[in-house]
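Removed from the display is one protein chain of the complex; every other protein chain stays in position.
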Amino acid sequence: MKKPTFKTDEQGRIIFGRFEYVLQSLIFLSLVSFAIETLPNISPQLRKSLGRFEMVTVTIFTIEYLLRLFYGKPRLRYAFSFFGLIDLLAIAPFYLSTGLDLRSLRAFRMLRLVRLLKLVRYSAAVQRYHRAFVIAREELVYFGIITLILLYLSAVGIYYFENPVQPKIFASVFHSLWWAICTLSSVGYGDIVPITAGGRVFTFFVLIIGLGVVAVPSGIFASALTQAKETEK
Amino acid sequence: MKKPTFKTDEQGRIIFGRFEYVLQSLIFLSLVSFAIETLPNISPQLRKSLGRFEMVTVTIFTIEYLLRLFYGKPRLRYAFSFFGLIDLLAIAPFYLSTGLDLRSLRAFRMLRLVRLLKLVRYSAAVQRYHRAFVIAREELVYFGIITLILLYLSAVGIYYFENPVQPKIFASVFHSLWWAICTLSSVGYGDIVPITAGGRVFTFFVLIIGLGVVAVPSGIFASALTQAKETEK
Amino acid sequence: MKKPTFKTDEQGRIIFGRFEYVLQSLIFLSLVSFAIETLPNISPQLRKSLGRFEMVTVTIFTIEYLLRLFYGKPRLRYAFSFFGLIDLLAIAPFYLSTGLDLRSLRAFRMLRLVRLLKLVRYSAAVQRYHRAFVIAREELVYFGIITLILLYLSAVGIYYFENPVQPKIFASVFHSLWWAICTLSSVGYGDIVPITAGGRVFTFFVLIIGLGVVAVPSGIFASALTQAKETEK
Partner (left out) sequence: MKKPTFKTDEQGRIIFGRFEYVLQSLIFLSLVSFAIETLPNISPQLRKSLGRFEMVTVTIFTIEYLLRLFYGKPRLRYAFSFFGLIDLLAIAPFYLSTGLDLRSLRAFRMLRLVRLLKLVRYSAAVQRYHRAFVIAREELVYFGIITLILLYLSAVGIYYFENPVQPKIFASVFHSLWWAICTLSSVGYGDIVPITAGGRVFTFFVLIIGLGVVAVPSGIFASALTQAKETEK
């Protein structure tokens, strides 16, 4: 019997060619099926079909994993690579859950999401984003720190203004932190809102300073991306 | 009898000169009239006037369509062009609806909106945006995919945090997806809000990562537009 | 008696030197006083004080206006200039309201706000923003049009999805337009929210397309500002 051979990339990973698209579609479908399973009122019949589909996808992913494991170069190296671990985590819960009760199975299943990360491998352009991230890393880290300091100071400030008037809503600095996150991200759910004059004036200053700070990183990253694109040429 | 001749552009489409502005105004007015018709308490008299106005506009658009059809170069080519189909769809519902009952007519009328797309044809600057879009297409596609992955992971994550506490509001991954869309776009209607500590911390991380990701594409497009403008010179 | 002389700029407008800062402060204070007057429960005494302050400011602005009118070069030219008209409108309501009843006076007073525009005159940097605006004008206009089309299409789309389920809230295309404005600006008050699955999926697509479109103009303007700054050197 002739041993099959596979094309591999420079890191010794198998390239399945057009079949990669089939794998990607399968990952996508298994994610949709996962979401459908969470619907509260689905029929037992549909649940059964989804279970069967799950079995098929896991089988295919297992075959893929074994092929990558034994036919990659050097052999078994894949097992300890980043994507090898992800692929294992994405199929392991299925095998481990047999014999366990349904609930724990459900918790394990969440790991099935890790399959999503496999999508990332297939795109070449991810490299550019990685480079852009490296270029902008320092700035992003410092802006991250400044944002955290700002969130903390905003939370403490609003706590002192609003806690005496709304002791249930602004119950602690942690509750205020939730307000600070919602406000500085400009999401503003409206579940926790300052009502004192002082708290509103404080919010004004927080927004004036904060929105600027929060918006800068995306500008930094966009310019880093332009830089990363230029170095390609 | 002398056959009329029309100026045509390089693609053989008739250019009506200043009359094009009349057509644009008519499109605009027919859209306003469409919106007024949806008002719940309008008088029968107004409804009648709007119907009459509709008849006039459709007549004019029909004449325009026929002229474009028979006097474009080469003849009838217009019928199979993109805008030819749009123009047909924009007037067809009016003729098809006669004899049908009012409700179905209303559904057909929605197609009248397609007229709006005709506005696009008349502007030359659209070309630049098209070029900018071509330049940035690859980035926009990848950022689109990353955004979708982020939305999915956010939805699954918040589902596990909030579903046990708010089973009616975070009823499934699809409900959570609505939350993820509202939150990552920073719209934050406030109809579906995390209340657990875990869910709020998770929201914080989703926002930290997500707002950056969501904001990058517009930066990419703006820089692509600058590039597109420079190539014009 | 010696006729007083004033320094004038190249357009023949009087420059008051350091006194200009006094005038600006006075404009600011009159705006604050205007806001205080709208407070529902202010004491009659405070209202009286505010009225007296109003009288003082109007007197000073009147003197300023007359000086500008008679000592500008050429004489009286100021009366027909842009800021001359604004200055007149900013003081006229005070004189016109005497003899009229209080309510109409209040409506007239709103014109007092025009004084705010006087602030603009005093800043030299406004010129740069004006130049940046001229550079980016074309783009801003086209993006304005695209935004309007997007708002309209979003409003009609959500109307068809939500009107049958929420006939009171999404009562007409105009009500839906309010939703579209709140959503695409990512303000999201939460007073009008889609609840159908179709409406939510539609909202998703509207946001994906819309947030990009809405965010581009500010990027365009920022780059125009950089350009405008460079031309200064």
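Observations, loosely collected:
Residue numbering begins at 1 within each chain, and the chains themselves are lettered A, B and C in the order written.
Just so it is clear, a contact is a pair of C-beta atoms (placed from the backbone, for glycine too) under 8 Å apart; a residue touches a chain by one contact, two chains touch by 3 or more.
The structure presented is a predicted model; accordingly, all values stated were derived computationally and were not measured.
Taking the complete complex into account, the chain left out of view touches A, B, C. Touch with the chain that is not drawn comes from one residue among C:P93, C:G190 or C:G210, which is C:G190.
Of the options B:S30, B:S186 or B:T203, the residue whose C-beta touches the omitted chain is B:S186. Looking at chain C, the residues touching the absent chain are 31, 34-35, 38-40, 110, 113, 116, 119, 123, 125-126, 129, 144, 147, 174, 178, 181-182, 185-191, 214-215, 217-219, 221-223, 225-226.
Within the entire complex, the positions of chain A that touch the omitted partner chain are 138-139, 142, 145, 149, 152-153, 155-156, 159-160, 163, 167, 171-174, 177, 183, 186-190, 193, 197, 200, 203-204, 207-208, 211-212, 215-216, 219-220, 223. For chain B, the residues touching the chain absent from view are 186-190.
Following the convention adopted for this analysis, only the chains that are shown with their structure count from here on.
Of all residue numbers used where chain B meets chain C, under half belong to both copies. The two sides are thus made of different residues. Chain centres here are Cα means. That of chain B falls 30 Å from that of chain C. Centre-to-centre separation between chain A and chain C, using Cα means, comes to 42 Å. Those residues of chain B in touch with two or more other chains are numbered 174, 186-190, 215, 219, 223.
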